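Data block below; observations after.
Note that one protein chain is taken out, while the other chains of the complex remain in position.
Let's look at chain A:
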Amino acid sequence: MLRFKFIHRLAFKQARSVLLISLVLGLISTGWQIYNDFDLEKHHLQLTVSQITLLHKESAARAVYNLDDDQAEEITATLIANPFIYHAAIIDDFGDKLAEKARQPVAKTWLASLGNHLFQINSHIEEPLRINPSDQDDARLVIDLDTAHIANNYVRRAMTSLSVGLISSLILATIFLLLIYRYLSQPILDIASWVNQLWQSESCPPLPYDKPDELGELATGFARLWEERKDKTDQLNDTIERLSKSEHLSRSLMDNAGDAMFLCLPDSSIVRANHQAADSLKCDEEAFTGRSLAEFSNNYSTKSLQALFTTIEEKQVSTIEDIQISTQGDTFPIEARCIRMCFDDNDYILILARDISVRKEAEKQIYELAFFDTLTGLANRRLFIDRLKTAMKFHQDNQRYGAVLYLDLDRFKTINDSLGHSIGDTILCEVAKRLTQILPENATCARFGGDEFVALLPDTGSSAELCAETAANCALQILAELVIPFEVDNHQLFCSTSIGIAVFPDKHNSAAEILRHADTALYRVKTLGRNSFQFFDPEMQSSAQERLEVEKGLHQALNNHEFELWFQPQVNSADQILGAEALLRWRHPEKGIILPGCFIHIAEESGQIVEIGNWVLLQALQQLAAWREQGLPESFGRLAINISPLQFMQVDFVDRVLAMLDQTGIPGLMVELEITENMLLNNFEIASNKMKLLKQRGISFAIDDFGTGYSSLRYLHYLPLDILKIDRSFVTGLRPSSELAAIVEVIIATADRLNLMVIAEGVETLNERSALMELGCNCFQGYLFSKPLDATQFYQKLCASVESQLSELNNL
């Protein structure tokens, strides 16, 4: 017996659906009908009212004109005879009521109110009766419509339509219920009952429905299928029993394997793991399920593991190494053998992981024995040569330089022989320790045997000179460090060292040759008296020493006030001094006056230029302030001060300059800062902002050595520049109509167009001066007018120049 209620039967559900659908459709169609009727009714009503007013308008106008009460009464009576109208009146053009009729309107019901609300009609109509065109006060025909009557009619019709629709829907649903129950629901119930009997009985009961229709076909087909499936189910049960035994065997094999086994999906999630996996990773077997194998891996993320799995093929074992992490945080290296397997059209990756901790430890020992010195732990010759080759290849490709320092401890053999190998070994270890502390992180320090140490400084600069300087510095540090005595077993032992240096790459020499060069240089040190260093290349030796001396001298120069400022006048075409350029001189206590070309580039490379530049700036401003106090001629405009790129790019440069201006009381208009083209190109935005800030204080900017750099026209246009200084290389030997003249002409024309002043540097002959004037340049600086002078001489020359000018004027 089927256990469900009547309301769950198909017939009822169908009938309910039909009823609901027919109701909805009926409501929609009735609603549509009512809506149409509503439109028609409204239109009809408006038409009727319009016709009525039109019909009576003429006679009403006539009655008003004649002021005929009787006729007016007659018209109003006729109007209210219409059931739509319950009140009518005629008002004459004097505003008096000529006639009025009314009757009781139909009582309002809620349906009428609803209809009235829907209709939204204007129930009060006033039709003007034009009697006199010029008269403002028109007569009116006033009509009030009986909206309740109109709405009642409409609503009654609508309700009738709705009721008919509802009843017809109910009848339709009932008929459907009966038909579906008889021809569909009852036969299905019979078939369902028959199917239930099939479950409970071994034999197949007779078919409940065999008519030649869809249900009959269904019952027959089901009976046939039932028989077939019954046979196959019996076969399947046998198979499942056999498989169960087989799966148990596989499981036993997996669990008893010596390696950890993980069966994973291609997305790296673990499907199954064996006992060994659980033991090694300290995790329950069940807890593996669903977790990514990457959670237990140190080297692989889920993504990289998925990528790896895609490369693994069926029947092709792939071997990888990894470090696994147990749930307790222990790590151990594994060698994993992976193979792709396919079951039931699904891909799996089987991973057999073996702990290779012991093997790794052995490998590590082999590596250390192969590449490191067992006594000191430093690299051995093999590793050093390998790294030197790598560095040489890198530098040949990138135009960088490195150095090899070959060390040999002086008198080590004596210590070894006298105090024994044990003491000697201890000293070697201590030397290795000190070297490791001194050398930069990227350096490689090796022991080649005995007391020979070799250091590789792989990247020390962009030029051989810079590299030599760094290497020399490093050598000096090593020498200084190893001079400190070693304390071994209550012995205080002195053990200096000699260092030979070779810079690479040098021509096309090999790593072995570079080492030999360093060794040769070391031999030279030994010959010259030990505890020193020597470069393989003698020139480099002197260059490095010289640079070191200059760098060391610069440190002292500022402290010992060895710097001086000299001034070279800048004149106009009338030889009137317009300004001066401040030039730095180093009065060396031993070497005398040193020109900037000999030390500025070293100061720039060592960073000392910032301190020197600030000194120059302050000194120049203070000197200018002193001159101002003494009295400066009006023609003297500005003092030009050279600013190095490094100094200009200091974060506090602008603040520092402004502070100096405040300190010395010099107006910005008297200061001209000379900067180089290349500085602008490298830091255009920053330079531009700084220049604009300084420009606000009136400071002028000159481009020094214009034409020797990139000479980009872009910065000329966008930067707040004032002066172009034509480099002396264009001025020296300048003749009209020469190639140089063409270049200078372009520079001057560009400056003119951009409203920049032009000063030619290095003017030494009258020919150069006249050629420059011919090309349009009227400001000059050079030996033709004056060499750089010290402050006193310059001031005297300036005063003399003014006096000369005045006497010339007086003579005129």
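Here, a residue touches a chain if its C-beta (ideal position, glycine included) is under 8 Å from a C-beta of that chain, and two chains touch if they have at least 3 such contacts; residues count from 1.
Assume contacts and distances are computed from a predicted model.
Enquirer: Looking at what's absent rather than what's present, what does UniProt name the missing chain, "NADH-quinone oxidoreductase subunit N", "histidine kinase", "Transporter substrate-binding domain-containing protein" or "Nitrogenase vanadium-iron protein alpha chain"?
Expert: Cross-referencing UniProt, the chain left out corresponds to "Transporter substrate-binding domain-containing protein".
Enquirer: Would you indicate which residue among A:Phe94, A:Phe494 or A:Tyr783 is in contact with the undisplayed chain?
Expert: A:Phe94
Enquirer: Determine which one of A:Glu58, A:Glu217, A:Asp330 or A:Glu803 touches the chain that has been left out.
Expert: Within the whole complex, the residue contacting the unshown chain is A:Glu58.
Enquirer: Which residue among A:Leu19, A:Leu114, A:Ile131 or A:Leu466 touches the omitted chain?
Expert: A:Ile131
Enquirer: Which listed residue, A:Ser17, A:Asn36, A:Gln51 or A:Asn66, touches the chain dropped from view?
Expert: That would be A:Asn66, which touches the missing chain.
Enquirer: Using the document's contact rule, name the residues of chain A that touch the chain not shown here.
Expert: 58, 61-62, 65-68, 92, 94, 131-134
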